[in-house]
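Note that this is a trimmed complex: some chains were dropped, and none of the rest were shifted.
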Amino acid sequence: MSNILTPDIRAVLERQAIEVPSWAYGNSGTRFKVYSTPGTPRDPFEKIADAAQVHRVTGLAPAVALHIPWDQVDDFAALGAFAAEQGVSLGTVNSNTFQDDDYKFGALTHEDAAIRRKAIDHHLACIDVMDEIGSRDLKIWLAEGSNYPGQADMRGRQDRLHDSLEQIYARLSGEQRLVLEYKFFEPSFYHTDVPDWGTSYAQVAALGERAMVCLDTGHHAPGTNIEFIVMQLLRLGKLGSFDFNSRFYADDDLIVGAADPFQLFRILFEALRGGGLEADSPVAFMLDQCHNVEDKIPGQIRSVLNVQEMTARALLVDRAALSAAQQSGDVLAANAVFMDAFYTDVRPALAEWRESRGLPGDPMAAYAASGYFERISAERVGGTQASWGA
Amino acid sequence: MSNILTPDIRAVLERQAIEVPSWAYGNSGTRFKVYSTPGTPRDPFEKIADAAQVHRVTGLAPAVALHIPWDQVDDFAALGAFAAEQGVSLGTVNSNTFQDDDYKFGALTHEDAAIRRKAIDHHLACIDVMDEIGSRDLKIWLAEGSNYPGQADMRGRQDRLHDSLEQIYARLSGEQRLVLEYKFFEPSFYHTDVPDWGTSYAQVAALGERAMVCLDTGHHAPGTNIEFIVMQLLRLGKLGSFDFNSRFYADDDLIVGAADPFQLFRILFEALRGGGLEADSPVAFMLDQCHNVEDKIPGQIRSVLNVQEMTARALLVDRAALSAAQQSGDVLAANAVFMDAFYTDVRPALAEWRESRGLPGDPMAAYAASGYFERISAERVGGTQASWGA
Amino acid sequence: MSNILTPDIRAVLERQAIEVPSWAYGNSGTRFKVYSTPGTPRDPFEKIADAAQVHRVTGLAPAVALHIPWDQVDDFAALGAFAAEQGVSLGTVNSNTFQDDDYKFGALTHEDAAIRRKAIDHHLACIDVMDEIGSRDLKIWLAEGSNYPGQADMRGRQDRLHDSLEQIYARLSGEQRLVLEYKFFEPSFYHTDVPDWGTSYAQVAALGERAMVCLDTGHHAPGTNIEFIVMQLLRLGKLGSFDFNSRFYADDDLIVGAADPFQLFRILFEALRGGGLEADSPVAFMLDQCHNVEDKIPGQIRSVLNVQEMTARALLVDRAALSAAQQSGDVLAANAVFMDAFYTDVRPALAEWRESRGLPGDPMAAYAASGYFERISAERVGGTQASWGA
């Protein structure tokens, strides 16, 4: 059975790393209600400790993305040292310009130069953090836009966005990158300043080589062929990172692969086809999810396993046979080659391979058996549980 | 100019009443941020006072819908008396089963009979309030559903929903009605227990004559022809009420008519065509909106005016000419009759008519000139501003 | 391996039958182009012969649905006898009121009583065919609607539809049924007279017990939870049949399971959960697809196999474990039980089981090896290839 994972396939799987977001371990929810759960972290150290559990049982999640100011600490060196102790590192730094009253009508795009300055400075401060913890990527998601036609000068905002990004980009050094996320809608409901990959691409192309696009799998219009965008951005050399999650309707932020596993397969196949899984690929793989009703740490374990399993399936596609069928115009044969890989049950072979590497064959069971949840539930009493507000 | 408002049209406009929601005067927002504003009410009395301003300048909003527990007070008689002093009355009572930890996995549909009992009892308590304040309608919006395939037994939940509704319905008396709202998605992202008009219709039809459907204009799948549903529910005798708002994407809760004014025109025309604007119509017209970034009281004034203006346009449709064009298969002529009414500028005639009734011709300006906002901003200092949590 | 197919599962699979549409064997396409292919049938007999190939290699497709007038023949008894010779039977009769100039503005809903009469009579003629060939179901898909707001009196059309259906329903006898399909849009682009399950349900409920709803999997708004509708219609006792196909965007009519295999799994699970796979179930399973660019007979073979494979996966769900997880509110455990079945590779076990029943383990390969396609390509020269027009 495990023969299906050839050495070439194993080589890719071995280097696969999926960054987990610190905020996945805090409470999250909808505008209607945020449910709290026992054991939820009260500070960034506890979030890191939780994230480390995911890596411990999967070997897949060696880095943790931070969100500033949610993960602001006095001593980032101490946080980095703590992470290292736990067996993980600090990764991408995410800025936040959507929770300050000043940003009600925009941040990097605001009509008022003083507010724009404040937002730019926040990003410069994020780069300071990156310098301190040795982070490569500054990820920018802009919650900016408007709710009513006429409310905003969309064109002027686009120009101001360019100016702001240029100042931020100029502050990067070495291998540091700026990664610009796009989002179809929410929290704005009429227009969003970076609503689609085309806008993100046009903006980062105007900055320079180390500015890239972040593709969040939940941020598209209904029916969008996301793997096409993956293909196109890789072709244009501008796919900087993935924010993985899944959706049925809007930005549902469900566990990656939960809503449409076949779509995840297609996305990973295009990532592979375009060189995104190569050792020198510029593509960062990250999760960006909310665990509103399910347990958080197991939710993250399930997520990285979903990506791993689907990557294995994508790697199983017989590309020579696929190419031959494509060239001969044999639609059913080409589709059959593709589906054969998708329908192959890779789970037993992956379990065996995990064990061969000293990892638990069943990471979900291993975590459940570890007693970690019982321990944090007992220990983390009092204090304020982390959520999007802190 | 004002001749376009014939006596027949004026008769309809004169009896038009649009209920406003108490929660529109509190703060609201998205899962990312709720912005607060000066002058926001701290309790139900202050909400009523604000709502009364809308009626004062428009003559259109004589009733205020309550939300329990957000508007829970010790003495509802006192609240009702205060409303009467302010020139308005208390209207529909809205229940809430989405903000208690017990309801994480359902309320009226929960697997656990004890939780179901608690949710049913909450509705019975709401009916007690209705009895006390003389309210006709109990409006039920169910936030219930699931986020992941397999998480819930959808069929079992549907049966339990029927049982729960039956117990609630049995408690109604006199002219009281149960109005069941449907919603496509959110806060649940895989399945919603009452996702469409068909489900709401099937559930209320199984209860009895005083159970009706509530149509919230923002709760449909992309592309849905909402006026068709208005037509169908009126035809089936089951349109109990409208929750007006507008949307570009999801349940955006924007000002009614803001996103697609022509759609509002078509909806009001079907309401008119189906008898929904008759004096004895069972249809209640309500707003259900969030003013996330715009001023709240003016936002409500703008909303009721939008409904009034669009009702006037719907009333202007030359129905004899329309019918003749329809019967002759003259597509362009029929559409032209329809569009002619939509493109007619009814605003000057409405302003003149308002003044003839002792109301301000320009209610927005009248409110702005009233000094009310300045007064509440100065007076309402301290305390906790109302929002969805309270 | 084959042990995964328990005797209980095999019992369901053994009685599974999926009706194939005669029109799938003719040419089809888009408004832009219909591509023709060698070997395409020129008459209903050749269509039946092709359909029989699907059953020959799969044992899954014992009946062929007819479409009148596309399959009109002088001697239906002869067509039935030919089908029997080929090892299949004639099944559902589909009416057509969308290709006659008289129906430009409606058929069963038309303002003109004479055109309505003509459309009703067409359906009565279809029932005559049913009587002759022993068909149980009259399937009605209405292409009626309008393209422009104001063009049509939607309410009046709904009432006329009821009257027309009542006359058709009255003509049914014995076990015969009327099955009413709904469709979100196309060929009409503003309103469709039966756009959603709610309308179909309301219409058939007003007729009687032998009037049922047909659910075409491609006929919904973006994001619609189709399995919820399956559940609801089974609960209401009104799910008469499935028209299977798949879609990414609109009514794409792709091979069932091709666009979203996980959705097909969920649909079949709800069909199973609601009793739709029981021996006495009223639910008919049919395909309704277009093979625009792929080979037609193999396209149909692939389709029935997709339904069979996904049915096997749905049957593999450990329902006791699922129920336990649901009742305990363990979201991840419930989802895991569900996904475990979906990710199980049932193909080897099904191949073995097929062979045990005297069928080819690999029906696609068996058909390819049969030489049938080469034979019809050589023989069917001249004449007019069948398509939607004939």
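Each chain gets a letter, A, B and C, in the order it is written, and its residues are counted from 1.
Here, a contact is a pair of C-beta atoms (placed from the backbone, for glycine too) under 8 Å apart; a residue touches a chain by one contact, two chains touch by 3 or more.
Since this is a predicted model, take the numbers as computed values, not measurements.
Participant: Given the 3 placed subunits, let me have the overall number of copies in this structure's complex.
Facilitator: 4
Here is the rule we use: only the chains that are shown with their structure count from here on.
Participant: Select, from all pairs of chains, the pair with the highest number of C-beta pairs in contact.
Facilitator: Chains joined by the most C-beta contact pairs: B-C.
Participant: Given that chain A and chain C are copies and touch, would you call their interface same or different according to whether over half of its residue numbers are shared?
Facilitator: Both copies touch with mostly the same residues.
Participant: Would you mind pulling out the distance in Å between where the CA atoms of chain A average out and where those of chain C do?
Facilitator: Chain centroid spacing, chain A to chain C, equals 40 Å.
Participant: Hey, what residues on chain C touch two or more of the other chains?
Facilitator: In chain C, the residues touching two or more other chains are 222-223, 225, 262, 331-332, 335-336, 339.
Participant: Going by the contact rule set out above, which residues of chain A touch chain C in the complex?
Facilitator: Where chain A meets chain C, its residues are 222-223, 225, 248-249, 258, 260-263, 293-295, 298-299, 302, 309, 331-332, 335-336, 339, 342-345, 347, 364.
Participant: Touching residues of chain C toward chain B in the complex: what are they?
Facilitator: 104-105, 111, 146-155, 158-159, 184-185, 190-192, 195-199, 201-202, 220-225, 227-229, 231-232, 234-236, 262, 266, 270, 273-274, 322-323, 325-327, 329, 331-332, 334-339
Participant: Taking the complex as given, what residues does chain A use to touch chain B?
Facilitator: The contact residues of chain A facing chain B are 28-33, 35-36, 98-99, 101, 104-105, 143, 146-149, 151, 184-187, 189-190, 222, 247-250, 252, 254-255, 258-259, 292-294, 388.
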